[in-house]
Structure formats: C-alpha cells, structure tokens
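Left out: one protein chain. Kept in place: all the others.
Coming up: chain A.
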Amino acid sequence: MASHYLSVEQVDMTFVTKGATTNVLKEIDLGVAKGEYISIIGHSGCGKSTLLNIIAGLTSSTSGAVILDGKEVNAPGPDRSVVFQNHSLLPWLTVYENVALAVNKTFARSKTKAERHAWILKNLEMVGMSHALNKRPSEISGGMKQRVGIARALAMEPKVLLLDEPFGALDALTRAHLQEEVMRIQDELGNTVIMITHDVDEAVLLSDRIVMLTNGPSARIGEILEIDLPRPRNRITLADDPRYNRYRQEVLRFLYEKQRKVEHLAERREKTAGAAPAKKARA
C-alpha cells in the first residue's frame, strides 16, 4: 500500500444524527498511482461524495486514513483541489479574480506578482476562457462556469485533482465537450484525477480504472474495473470498439443487476434517513 501515490486506507464513515447512527462508508481501501485517472461510480446516496470529501479533507473520516505522497491528509488544502458539482465560483468576483484568489493565496511566496498573473492567464487559456476574463459568473453559461472551476482547481497545481460530478449539471453536448477538454488537459499535464460520477459512458471514456461502490448504508468498494483502452480516446471510434462496449456492460451489470436499487417501502424510509446527513455534508 505504501508504494501508492495516494492511498485510502480502511476508511470508515459514520454519521450521528439525533441519536441514530448511519454507517455510510465501510472499510474503503484504494491505492492510486501518480497520473492515474480514477472514477468512482455508484447509485446516488451511496456515499461517493462523502468519500471524495474525505480525500479532500473537507470531512474527517470516523476511522482510517488518507495518505498522499507520504503524508496523512487531515485538512483541506490546495494539493487536493476540488472542482465542485455546481462550480462554486464566487459570484461577486470576475472570472479572472476567481482564479486569482486561489493562485495568489497558493503561490503567495513561491511566485512573483507577474508570474502569478501569467499563471492565471495560462490556466484560463487552457480551458478556453481567455475571452471572458472580466465577466462575472452570472454573465457566462453553466459550461463556462465549470471551465473556470476547472481552471481554478488546476491553477493550484494539485497533487490530486478531485472532480465531484463536474459535468452533472450540464446539458449533454456541453458535457461531451468538457469531457474532451478534461481528457486533453490530463494528457498534457499528467494529473492524478479522482472523479465522482454516475454516468457510465463518462466513467469508461475518461478513466484508467473505475471504482464501483455498493449501495449504502455501509457502502464498500464492490469491484474495480481496469479500462485498458489506448489514449487519446475518441468517443466516436470507441462506440464501435468491442472492448469499450464490454467495459460499459460490466459497469452497467454491476449497477443494475448486482447493485440494483431495491425499493421496498421500509428500506426506502431507512435510506432517506441515512441519505439525509450525507446530503447535508455535500450541500
């Protein structure tokens, strides 16, 4: 385990609300190599986002540890920057200022003012947002906001980039476009990426490995699927690739056969009670 760049070791997460305890994650063990693209997939409410928040340091696990590059993670920091699901740009700052806030803080000592300025521009250029530097988030589209969110996260030069359903709120066309951009950028920079998703195609297209979580409560890692497809990947040629389709099927089978959501009334009630704190932690 120690040889991994990022390792999640025996992570357990239990929420206590009004005397009721809910075990959300159980014995999560995961090793990630440097430069690897990992997707975490599972049904909603299974604790995917909680796991990502634990890696980010935004939530502390009940037991277990997250070790990044030889150091234990116990607080959030720019070495694990997060692209949030709903972009989370600060609406009173312009596109440039949103990225600048992160860059100026992260590189306050290590870069000069001019270097930081150039670095902000470079990152915004990388996501194709150079044309809107002085626009506020309310003046740009959802896809553009998410681009800025990605630029902000990348600009912190994280050891691990954490994506929390980054394309979930976008329409299909914009989503496809942004997926390609993320692939291109990852090719270029070789980032280590962990992405939460519930989109099977997205997971297969982008990932080196897909981590499938079982249904909560007490979600565990059900299966890990290696995606052995050459890069750069192209969604159109892959559509005819039998390996691609087999991978897709395997994930679908896991989600819809092995971990099919059982909707008994009693269980459902239990689940909503269990899902409530997890949602809170995310919102």
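As a working rule, contacts are C-beta pairs under 8 Å (C-beta built on N, C-alpha and C of every residue); 3 or more make two chains touch, one makes a residue touch a chain; residues count from 1.
Please note the rule applied: contacts and distances are computed from a predicted model.
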item: Chain excluded from display, named as in UniProt, from "YncE family protein", "NADH-quinone oxidoreductase subunit J", "Nitrate ABC transporter, permease protein" or "Sarcosine oxidase subunit beta"; value: "Nitrate ABC transporter, permease protein"
item: Residue of A:Ser39, A:Ser81, A:Gln179 or A:Gln259 touching the missing chain in the full complex; value: A:Ser81
item: Residue among A:Ile67, A:Leu101 or A:Leu133 touching the omitted chain; value: A:Leu101
item: Touch with the omitted chain, as defined above, among A:Gly35, A:Pro91 or A:Gly190; value: A:Pro91
item: Interface with the unshown chain - residue positions in chain A; value: 56-58, 75-78, 80-82, 84, 86, 88-92, 101-102, 105-106, 136-138, 145, 156, 283
